[in-house]
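Every protein chain of the complex appears in place save one, which is left out.
What follows is subunit A.
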Amino acid sequence: MTGERSAAARAVGATKVYGSGAAEVRAIDDVTIAFDAGRFTAIMGPSGAGKSTLMHCVAGLDTLSSGQVFVGDVELGSLSDRQLTVLRRERIGFVFQSFNLLPALDAEENITLPLTLAGTRPDRAWIDAVVTTVGLGDRLSHRPAELSGGQRQRVAVARALASRPQIIFADEPTGNLDSRTGAEILTFLREAVDELGQTIVMVTHDPVAAAYADAAVFLADGRVRDRVEGPTARTVLDRMSAFEAETMGRSR
């Protein structure tokens, strides 16, 4: 079981049910998946496939109806709200699609926010390295309102990296950006994996974005349907078309 031991996070039989009776919706249904340490994994799938739910559950933002989630070797279901909060703060980084930053804080304060919340001193050399990597050196004292969308997202990536988390979850990080700035952000994420050894899980529905990842996992109707190693935009797009055809065929 060496594969499992090197997983940064994993889900076992994870199921999330919303509503009950006739209105019951299984957002994710018996999902078992491991996210390998030091790799960049993309979670793909059409709208409503359960991508975000899976991510939220693995990241400790949401709780499962049944099944287990581990970050490292910690089982999240047994944690109190406070322990979950501390876990998020210390071992998980987040990049959201939008509204990633606190408007009252400047860029640098936003980057070090998780550390400040934990009451730990930031490692200056590491922060400088991160800031240099994402290319924000001259923008550190700016407020979010004074930054462009791309710059804001770079600050968000830097924040996610600042605490050297075990794993970073990115939820459609390029969803609100044009393709050029989107490509920049994805490059940073790629570099974080290659050069800093970071583990990243990214939810996206964009095949081009998925092509930056080491592996792409395909979700449909709350289940893992396929996994592609070394995806390219082409292979991802083909898979997705195949799934859609299959889904439509089934529903017919």
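Everything that follows uses one rule, which is that contacts are C-beta pairs under 8 Å (C-beta built on N, C-alpha and C of every residue); 3 or more make two chains touch, one makes a residue touch a chain; residues count from 1.
The rule is short, and it goes like this: contacts and distances are computed from a predicted model.
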Options "ABC transporter substrate-binding protein", "YwgA family protein", "Quinoprotein glucose dehydrogenase" or "Multiple sugar transport system permease protein": UniProt name of the undisplayed chain: "ABC transporter substrate-binding protein"
Touch with the omitted chain, as defined above, among A:86, A:129 or A:183: A:86
Sole residue of A:65, A:116, A:181 or A:235 that reaches the chain not shown, by the stated touch rule: A:116
Sites on subunit A contacted by the missing partner chain, in the whole complex: 52, 56, 61-62, 81-82, 85-86, 88-90, 94, 96, 99-105, 113-114, 116-119, 159, 171
